[in-house]
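Before anything else, here's the structure in question.
Shown here: the complex without one of its protein chains, the others still in place.
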Amino acid sequence: MKGRRSLLEKAAAVPHAVWVSLFVIGPLLFVLYFAFTDTKGSFSFSNIELLSSYSHIFFLSICFALVATAFCLLLGYPLAFFMARCKPSTQKLLMLLLMLPMWISLLIRTYSLMTLLDNGGLVNSLLISLGLEPVSMVGTGGAVILGMVYDFLPYMVLPIYTSISKLDGRYLEAAADLGCNGFQTLFRVVLPLTVPGIVSGITMVFVPSISTFYISQKLGGGNFDLIGDTIERQFKYASTYHIGAAISLVMMILILISIAVMNRFSDGDGEEMIV
Amino acid sequence: MKILSRAYMWVVFLLLYAPILVLVVFSFNDGGSLSSYTGFSLRWYGELFRDSVALESLKNSLFLATASSLLATALGTFAALGLDRMRNRYLKAAINSVTNVPMMNPDIVTGVSMMLLFVALGGMLGLGDVLGKWTMLIAHTTFSLPYVILSVLPRFKQFDRTLREAALDLGCTPAQSFFKVELPAIVPGVVSGLVMAFTLSLDDFVISHFVSSPDFQTLPLYIYNQTAHNVKYSMYALCTLIIVTILVLLLAVNFAGSIGDRTKRRREAAK
Partner (left out) sequence: MKRLLVLCLAASLLALLLPLLASCGGTDTVTLYVYNWGEYISDGTEGSLDVNAAFSEWYEQTYGVRVKVNYSTYSSNEDMYAKISSGAANYDIVIPSDYMIGRMISEGLLRKLNFSNIPNIENIDNSVMFGDKTPYYDPENAYSVPYTYGTVGIIYNKTMVDEADLGSWDIMWNEKYQGNVLQFNNSRDAFATALFKLGYSVNTENEAEWREALALLMAQKPIVQGYVMDEIFNKMENGSAAIAPYYAGDFFVMYADNEDLGFSYPKEGTNVFVDAMCVPTSSENPEIAERYINFMLGKEAAIANAEYICYASPNRLVFEDEDYRATMEEMHPDAMDILYGTEDIKMEFYENLPEEHLMMVNSLWEDLKIESPINTSIIVMAGAILCGCVGGGIYLTVRSRKRRKTVLNLWS
């Protein structure tokens, strides 16, 4: 039926459209503007040229984010798989346990992880009392990776768990009937069928890991600059907005490209993104 | 195999919870050190309730979360209605993708771009430093909008259009049919959108970090300042309280959900 639309229906999206064009498109235009102007406000490529001295920061951040994402996947997939095979009541409880850390501020979790790992922290006190050599962890790359994995693991597990638990049990029966053993079922049936979950898990871990600044500040002791730290410093301390805008622009483009690439692998199941 | 998988789950969950447990345990520490537990005491809880800055930032957080979630829900619900009825496919796609930008972008880019907008506009309009309560409200509303729309839009899509036609046939004006027939049907989506917006706003740190000013601090910003400075152990008490609140809320939602399921099942069985 092509009924007449009431005024309400026609105008309903207008406030929202105005809002997003003001506060979503507007800010992005300002990022563009700042990235391509110098401090006097005239058009220039100088910020973009300066980016070359930051290239190794981009490289390092991508490396950190990749490694953290890979660890999350390696740790998270089995966890999601095992969770999905528990009794429904246990599943509910486990979900709750998994959600709880996500609801606790990332700042708190990261900070208490740092106090654990610090030279005078609990882990080292434990090592010393066991008669072992203390290990200095805070300030190393490994600690930063650990922090990313620890903070973002639930984001990996949740979408994978959702897609595994949605899986039709008859596929598994069919695979077993056709002579697959457990591992073959896992690798040939379950894994390919849960690719959308994996893809959204990867996006949900990769994006925050590549843009984090708190984790690298606390667990990296300020020794590593990742992209997030660099941007934060430009805006919060150095007031060099123009370079900061250029770096943000490049990072945004990088991430949008990688999301687009990732989405090619899944079948564009957009709703998986938000659990 | 089963034992192995159980053990694996235990280990991962233990690692996930170790730092949180340490924090909770040490919030009851009598001394002021994180490496030695000197005895049980509630003194940090007492300190916390005397800390006017912490209480002020809690108040700010609640105000901001309430205001921004209500605003985002109002905007988002109507936007979902408009998007559902929109006939121009391209316009619809355009609005949809712009809405989702804050969800796709890393938080830091959203925060930085908003900061640039506010600073530049403030400078142009001669308002000076505009960062503060209102810019926070705008930013929080903006980043929770896509989540509201995402939870409301499917409800509109699922809504049986013949119901609306029936209402119109029975003499409702279009507006009446919207408010009396359609709105009640989408309320669950609106409520879950509201709750999501509320929690997102409560939890946000990165975006607030860029668009706030020192005189309007929210709880996450307060925690950030604490961890950047000399951490007072009352912060551990604060975190413990937050964790307990969340746990209770989650359990309550879960419990209510399972009761709801049971009554639904019973009702169906009775039929």
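Side notes on the structure shown:
Labels for the chains are A and B, by order of writing; each one numbers its residues from 1.
Here is the rule we use: a residue touches a chain if its C-beta (ideal position, glycine included) is under 8 Å from a C-beta of that chain, and two chains touch if they have at least 3 such contacts.
Keep in mind that this is a model prediction, so the values were computed, not measured.
Interface note: of B:Ser5, B:Thr66, B:Asn96 or B:Gln176, the residue touching the hidden chain in the full complex is B:Thr66. Checked against the full complex, the candidates B:Val25, B:Ala94, B:Leu183 or B:Ala228 give a single residue touching the omitted chain, namely B:Ala228. Touch with the chain omitted from the figure is made, among B:Leu55, B:Leu183 or B:Ala256, by B:Ala256.
Between the chain not shown and the residues A:Ser53, A:Ser89, A:Ser129 or A:Asn181, the one that touches is A:Ser53. If you put the missing chain back, the residues of chain B touching it would be 32-35, 47, 50-51, 59, 62-63, 66-67, 69-70, 128-130, 132, 187-188, 191-192, 194-195, 198, 213-215, 225, 227-231, 252-253, 256-257, 260.
Within the complete assembly, residues 53-54, 56-57, 59-60, 62-64, 66-67, 70, 115, 118-121, 136, 138-139, 141-142, 145, 220-225, 229-230, 233, 237-238, 240 of chain A touch the chain that is not shown.
Going forward, only the chains that are shown with their structure count from here on.
Inter-chain spacing, taken between the CA centroids of chain A and chain B, is 18 Å.
Within the complex formed with chain A, the chain B residues making contact are 1, 5-6, 8-9, 12-13, 15-20, 22-23, 34-35, 75-76, 78-79, 81-83, 85-86, 95, 98-99, 101-110, 112-117, 119-120, 138-139, 141-142, 145, 147, 149-150, 161, 165, 168, 173-175, 178, 199, 203, 205, 209-210, 220, 223-224, 227, 231, 239, 242-243, 246-247, 250-251, 254, 258. Those residues of chain A that touch chain B in the shared complex are 1, 3-6, 8-17, 19-21, 23-28, 30-31, 33-34, 75, 78-79, 82-83, 85, 92, 94, 96-101, 103-109, 111-113, 115-116, 120-122, 125, 150, 153-154, 182, 207-208, 210-211, 213-214, 218, 228, 231-232, 235-236, 241, 244-245, 248, 251-252, 255-256, 259, 271, 273-274.
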